[in-house]
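All protein chains but one are shown at their positions in the complex.
Read from first to last, the chains carry the letters A and B; within each, the first residue is number 1.
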Amino acid sequence: MSADLHDLGFLEVAEALTQKRASSEELTMALLARSEELESKLNSLTWFNREAVLAEARAADAARAAGDNRPYLGVPIAIKDLLNVKGQPCTAGSRILKGYVAPYDATVIARLRAAGCVFVSRTNTDEFAMGGSTETSAYGTTRNPWDTDRVPGGSSGGSAAAVAARLAPAALASDTGGSIRQPAAFCGVTGLKPTYGRVSRYGCTAFASSLDQIGPIARSVEDATAVYQVIAGLDPHDSTTAARPVDDCLPNVRAARDLKGLKLGLPKEYFVDGLHPEVEQLTRAAVAQCRALGAEIVDVELPHSKYGIACYYVLAPAEASANLARYDGVRYGFRAEAEDLQEMYEQTRAQGFGAEVKRRVILGTYVLSSGFHDAYYLRAQKVRTLIRRDFDRVFARCDAILGPVTPSPAFRVGEKTADPVQMYLGDIFTANVNLAGICGLSVPCGFTTGGLPAGLHIIGPAFADARILQIGAAYQHATEWHKQQPKI
Amino acid sequence: MNDFIASIGLEVHVQLKTRTKLFCAFPAHEEGDPNVAVCPVCLGLPGAMPVMNGEAIRQTVKTGLMIGSRIALRSTFDRKNYFYPDMPKNFQISQQAAPLCLGGAVEIDVGGQPKTIRVNHIHQEEDAAKITHLENSSEIDFNRASTPLMELVTEPDMASPDEAMAFLIALKEMLIYAGISDCNLELGQVRCDVNSSVRPAGTDLLGVKCEIKNMNTFKGIHRALTYELARQVEVLRSGGMLVQETRRWDDEAGVTLPMRSKEYAHDYRYFPEPDLPPVVLDAATVEAWRAELPELPAVKRARFIRDYGLPEYDVGVLTADQALAEFFEAAAQQSKNCKAVSNWVMGELLRALGEQGLGIADAKITPRALAALIALVDAKTINMPAAKEVFQVLFEKGGDPAAVVKEKGLAQVSDAGAIDGFAERAIAANEKVAAEFRGGKETALMFLVGQVMKLSRGKANPQLAAEALRRKLRG
Partner (left out) sequence: MAMRFSENADRMDVRYVAGLARIALSDAEAARLQGQLDDILAFVGELKKLDVSGVEVTDVATEAQNAWRADVPIAGLEREATLANAPLARHGQFVVPKVIE
């Protein structure tokens, strides 16, 4: 049986453990073996919990044998190398945090730990989650399991690639401008960016605090829902989390079969020149499938969406310039040798940060600096309001919005690294969702003729996370795209 | 200096008296070993997030209410960006766009001249870590990082170092009174940035401003300002130009010196703190906090003069300590002799407390007992020496003064027959003095009264004794 263990998804693993068809130790061994086999090709992991993971798995097995029946006890999960797990390294894909060992658990980690999960590995990320291809990591580029000449997307490319390649049944990731949904689409897996304030960010190395949100990447909407249920909810350590209760939506998601009675909007701005024709065709086919499942499809407008990327590339770097100021070589992480403090600061940050991080920190510093603050930062804050209002208007008459996740399928490694603006445009359909603070789901919706996956984007209003999960589940129940496996 | 006018504005940073830090639940005001009172938040670890201490908000708003500020019903926090190793995140969470308290004023009095010093605003912010500069390195202790501060920014309304001093003293008194801060200057609980400028008399436009950073004693502020204003006048008199700059006070040398700083040091790049939701207050909350405020010292002083007919000196002593003022007031309300209550509180009570190093809360005597004791004196039931003896018992053990008087047999003898007897014995034993009185030496009577007191072992009513002696001697 152990040859197939790595193929099990999050809920299948939980079931196998509950029914004692497998042990956590066996599962973990299978993942370890597969990771060792495939990582030379993928580089999706920055660290594998080699020493401790088997002991943790055995402890979970012992607890279960002793009557502990927590449903996720002993289920392995991979964690984006941005989230702090006590006692594990947390590099954020950066040289500046090389050797840093987290002294505390992120809230999402504490909740998964309480649920019994085992943190099997850490997944590669663009440096400080800044990037759309997992090429900016100081620990090397991650490869797309469907075509290792191509990027897995980013910044959660490690999580998406690891889940797609069956190195973990599910992974945690984070999404600031599309960093869960875009790699999920590129790697043919399912990714949820929850509503802002739905999942605690405490312990998630901050990129842009008003946009960041942690969510699951998994093999199915059901699996993503299961992980989401564990991590969501009010957290006294994160004042931006909402005080709303988190309903148990897993039974409804599992039972979702059709979309009857739902009105889904199709924004004309999401089907424009430059959208890859095969991605457009796959998205439209998915929309047709939703109609066939009983949804009413209506045309809608999001007139300010074309300003989303520009708005995002003012606000996110501005916040990042402050969030990354703490990496100065004083209290932790890398420190450059220097005669005096100023030189230490400037050299530590010059040598510790990669090119993309420097670019964004400098951009963010500029848009906040005296004389330019109003023209860029303040204006972008107002444009953000306009973008939010666009969505408010659409959601006044629609239950959710459908569209493509990405303007193209996975591109080649190195293809866009020289042209930041082209790279930034990859977030064109996703960043607006973060700016509006609403929720978005990416589900696999087919393959290009070249065999590359594409994703259907299901966008819901704030705190309608359960609703988009149900829509995604109904779609997956009617389709087989999410069950396809890359041959590596 | 007479041909120049000085304008002084203060930015006063006050550490609030909370149990925990501003943004994390770790003890504030920790003394002792370095880096023992820190957590991921105040150490600025990756992923750590601030959580607001509601008590700090309450105290800052109460300060605003005391000085008549308008309280913002929606207030937000901003990041103030600058690199310095005492700031763990390399930004300070502060308030710029929408501070908690706007406007307000503090009344001061210098040499009998009352003056109003306007306050621009009060905002909430976090304190920095403690940094020790050594020859080739600096050491940092983050215990103090994120201790709650409020920063009170005045208008440039003070015209002399004395006025600046008077402002700080008045503010300190108020904050201690309301339990908002201990204002312990030695512990750095009050720190000031001092802005000053001078302009020729007869002109309106403020002169070029210089800022002296990080002053932590009132005396130092007075000295620094005295020096700095003279320096500025001297520059202008000699035809020079002042530049807007930041200076520091060298206490040993007694001079202010320009601080070398890079040109971009002041580009703070403020923007809203995304991790903290706005503070939203409703009128009911603000009014509930207002109800918690103590009466301000200045208001209390005026009321004591008006309601109890006390001289200004007494009022000053009684209101210096809020507990003492409360004790006085409780006793005065049960007494017909407010001035006597004041005398007893300022005299015997403070003496007894001082001798034993006690606070008012440690005294066993109740305001009611003190009032009753004074009533016994006024009714001539006991005389003053006896009253002091009773007081000492009440102070140490508590109890009812009448009972103590009875127990110790201290009641005055006012019985005419008994006093007459003492008077006759005193005259008989001191014929020579009696003759002097009869000869017109009025002062001789006092000696004989003393003898009566002696014979009665202090219990005779001295006035009755004097009357009896006169009657007998003239008789």
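To be clear about the criterion, a residue touches a chain if its C-beta (ideal position, glycine included) is under 8 Å from a C-beta of that chain, and two chains touch if they have at least 3 such contacts.
This is a predicted model, so every value here is computed, not measured.
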Task: Can you work out which residue in A:220, A:321, A:448 or A:476 touches the chain that's missing from view?
output: A:321
Field: Per the touch definition above, residue among A:33, A:250 or A:310 touching the missing chain
entry: A:310
Query: Per the definition of touch given earlier, which of A:6, A:150, A:181 or A:349 contacts the omitted chain?
result: A:349
- line: Of B:206, B:259 or B:288, the residue touching the omitted chain is B:259
- prompt: What chain A residues would touch the chain not displayed?
  reply: 99-101, 103-104, 196-197, 210-211, 236, 239-243, 272-275, 304, 307, 309-311, 313-314, 321, 325, 328-335, 338-347, 349-350, 353, 355, 358-359, 361-363, 365-367, 369, 372, 375-376, 378-386, 388, 407, 420-421, 424-425, 428, 437, 462
- line: Residues of chain B touching the missing chain are 18-20, 25-27, 33-40, 43, 51-57, 76, 83, 85, 97, 131-142, 259-262, 264, 267, 269, 272-274, 276-280
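Please note the rule applied: only the chains that are shown with their structure count from here on.
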Statement: Cα centre of chain A to Cα centre of chain B, whole Å, reads 57
- prompt: Contact residues on chain A for chain B in the complex?
  reply: 83-84, 90, 92, 97, 100, 102-104, 106, 201-206, 208-210, 236-240, 318-319, 321-322, 325-326, 328, 330-332, 341, 345, 365, 368-370, 373, 377
- prompt: Across the complex, what residues on chain B touch chain A?
  reply: 40, 43-52, 79, 81, 83, 85, 88-91, 138, 140, 267, 269-271, 274-277
